[in-house]
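The complex appears here without one of its protein chains, the remainder shown in place.
First chain written, first letter: the chains are A and B, and each begins at residue 1.
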Amino acid sequence: MKTSSSHRSFRRLGAVLATAGLLVSACGGSDDNEADSEPAAESSEPAAEPAAEPAEEDTLGETETEVTLPPDDDADSIFGGTLRYGLEADVNGLNPSSSALAASGLMMANAVFDTLAVYDENGVSTPHLAESFTPNDTLTTWTVKLREGITFHDGTPLNAEAVLVNFNAQRGDPLVGLAIMPFFPADETAAVAVDDLTIEFNVNFPIADFGSLVTGQLGMVASPTWIAAAKEDPTLNQAPVGTGAFVFDSRSEDSVTRFVRNEDWWGGDVYLDAVEFYPVTDGDDRNNLLFNGDLDALHTTNQASILDLLDTDDYQNIIDDTGEESYAMMNTAIPPFDDIRARQALAYATPIEEYVELIGLGVSRRATQRFTPESINYNPDLVQVGNDPDTAVGLVAEYCAERGEETNPLLGTTTCTDGKINIELQWSGPSVVQTRIAELLDEAWSVGFNVTFQELPQDGHVLQTAIGQYNVNTWRQFGAVDVWSDNVWLLCATINPAGLSLNWPRNCDEERDALLFQATAMSDLEARAEVLKQAEALINQAFTYVFFTHTTWVNSFADNVRGVCDHTSPEGVKMRCAVSGRTWLSKVWIE
Amino acid sequence: MNYWVQRLTASIMLLLAVSMLTFGAMNLLGDPLFNILGPAAADTKPESLEKVAAAKELYHLDRPLPERYVRWLGDMVTGDFGVQFSSTGQPPVSDLVVERFPRSLTLLVMAQLLASMIAIPWALITAARANRPADRISTINSFLLIAMPNFALAVILKYIFGIKLGWFPLTFKATDPWLTRIYQTFLPALTIALPAAAVYQRLLRTDLITTLQEDFILMARSKGVSRRRVLLRHALRPSLFSFITVFGINTGALIGGSLIVESIFRIPGLGSAIVEAILREDFPVVLAIVMIITTAFVIVNVVVDIVYTLIDPRVRR
Partner (left out) sequence: MSDTITKRLGPLFWLAVGWLAIVSLLALFAPWLPIKDPDSYFLVRGERPPYSPSGTHWFGTDQDARDMFARIIYGARVSLVIGFVAIAFGMVVGGTAGIVAGYLRGRTDKVVSFIFIVFLSFPSLVLAILITALLDRGLVTIALTLGVLAVAPVGRLARATTLAYADREFVTAARAIGAGDRRIIVRELLPNVVIPMGALALLGMAVAIVAEGGLAFLGLSVEKGPTWGKLILIGAGSRELEKSPWIAFGPIIVLFLTVLALNYAGDRIRSYYDVREIGL
């Protein structure tokens, strides 16, 4: 089928594109996109944007598959068919106000819920379920107006009251609430209904793009009737009711969750009869199911699986590494990492090159900061130190000579033994890859550190990290599309010495805070980038994070799946195609 | 009759002891609050503390251990396994059990069927050729199979039949039609069945050889009944007696082994459920599954006993 040359050209191009940053942005169509316009007008024109062609179009453009594509503007979306989608994991509930939704959960939630806002291709929010977002002069009060005439799947009307119910349910949830608390005052002034379709949100600090806060789980609006019912009968958390393009049909945990077409979706025609989500935890198994035709689509961050996906030309791959970064993170609240020399030593000792080679497999790029080189916020002057054991040993000696008799409260030992710093490395498992990472780090860190291992189930890992019971751990975060949402992980205000801190390393820097707040209030992206670069430099200097790689998300679709990136806001603004492993299926159809 | 009353009492005592042990171990070693509340369980803010108190009350975690045990026991006897420990309120434990139990049961039944289908002919052939080369080779084979750890056998079978030959799928899809799922269950079932078959064969062979030397067999042979006929008609039936015993006892051991096999072949059965539940410290789920496994074990043993009595009137008590 495929010649080796086309194969190679694809991979080379893929590599170029991979370095081109936000691959997802240009995906899909070219021109005018009205939500209710004929989908034919939206179907893709690969030749139109050759420069920024994403890998998805690349597979279509570079191989024979393209030949089978109907001529562009005549392509009619076909109604019918069921899309089977392979997820990384299952969730234990699909309630946006009480379930912690990661990529897999958000992918499913996207089908059944709509968010108040969505990201456009530039990573700026644009209204979706809401009609408009209007700030006051100080950018601390945002008036959100909802669209008229939208109802939930159960017939409940979407109104200000419904949004408030969702907002308060989320704030009241111990887990989901954590993500909201930093932004809003604790009392009921946070959100007030002005009239039937208008809500006023008050925030703690000036925010230039409030809408981006409600593009993800926090922006999903569920039926208030259902939320109330689910409080009484938690089993209903498995059967979500939203306004989305698909209506919940059935769910069998760890097996399949099925949604069927919403015949009168407010956003226009939905082409698929149904979507079915299959959690397949093993990346290779998920790939095999796709290759055997048992799945039509999947998402993955498994580098080995990504290599396999890129190896075949039969799939449309949306590649995105602008999202989270993988890194090691140190707790600066307790010895030894309350001392910057210990942190520096660990950073210098870290085998970043080996990490990129063995774990990144040439798929995930080395990271030096939160941003990829293509981002306007990227600070080219920053270096992530590593692979320098000699410097590390020197710093360790200095530290141990001065502070080696103190106690590491976590281990209950002295901070140093035999001239090496005692630390505990914590990670989330059981996972073969995570264990390999721990062993890789340990091997290199052992020049200056005695490393104790602590593998915890994911929940426990998050808890211990949140309450500061760790020395160093491996973590994956940052990379919010709107940048400022990442502030919760960085601000002094989110450090809580006695309880939960969202600033996991508990590293406070007033100067950095000032810059982050300043950036949050800026709408001029170019000017904001300069501020963010300064903030990034301060993060780098604090040595609280040792950045490894930019996480690569790939959403892969069989070549008969169309309209993957055709979703738009009601005003016709083209939406960002994929956000950290989730895509939207409302405009997808099967050829 | 007295014997059966005694037997029943012992079984119930056993179940009580096992449940107490599990209940005690889980509650002493683990902290379920985190699963119910998430990180807020460790928070010191007043609203979090309130939630902790509320959750403790809801799940009766503020009550003393014996009281909670009795409460749980009362519910369980009436078929109510309670709800899973979580803030999201996952389905009741019984939902999970109803969904998962058939998969584990299918796997086990299939494994035992396969094991018997392999073991009986195998034993007949080897017994007929006792101590001849074929029998010796077979003895070595069964010894090798018994020594083979189930996870290693799983990897080998997966490699040969799943990857090299590609005869069987490597994934289990709970939503596939029934027959397809049986097909998907074949490799894991074979993993459990092969060592079991070796055990059964070894036993049955020894038994058959002993039976074959008994007078009535020699008599039949001298009357000119063919060897094959003697084996099938006269020798096999009495030998099945001990076969059933081991078959029953072995079922218990196989349940344990199937935990690992389920997890390797990713069959979402009780095995993977209990492992996940233990890691999440979801006590009600763990307890439910332990009780199901132990009850199955006890029932199998009693059934073996009954079959014993029916087959061989001499052991009637």
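Odds and ends about this structure:
Methods note: a contact is a pair of C-beta atoms (placed from the backbone, for glycine too) under 8 Å apart; a residue touches a chain by one contact, two chains touch by 3 or more.
Worth saying up front: this structure is predicted, and the values here are computed from it rather than measured.
Residue A:E354 is the one among A:E200, A:D338 or A:E354 that touches the chain missing from this view. Checked against the full complex, the one of B:M76, B:I125 or B:V155 touching the unshown chain is B:V155.
Only one of B:G74, B:P121 or B:G256 touches the absent chain when the whole complex is considered: B:G256. One chain of the complex is left out; on subunit A, the residues touching it are 282, 284-285, 288, 304-305, 308, 351, 354, 357-358, 361-362, 429-432, 435-436, 439-440, 442-443, 452-455.
Where subunit B meets the missing chain, the touching residues are 13-14, 17-18, 21-22, 25-26, 29-30, 143-144, 146-152, 155-156, 158-159, 162-163, 170, 252, 255-257, 259-260, 263-264, 274-275, 278-279, 281, 286, 289-290, 293-294, 297-298.
Definition applied: only the chains that are shown with their structure count from here on.
In whole angstrom, the spacing between the mean C-alpha positions of subunit A and subunit B is 41. Of all the residues in subunit A, the ones that touch subunit B in their complex are 92-93, 95, 98-100, 173-175, 178, 230, 233-235, 237-238, 252-256, 276, 278, 280-282, 285, 288-289, 292, 294, 457, 459-460, 462-463, 466-467, 496, 498-500.
On the side of subunit B, the complex with subunit A involves touching residues 34-35, 37-45, 48, 51, 83, 86-92, 95-96, 99, 169-171, 173-175, 266, 268, 279-280.
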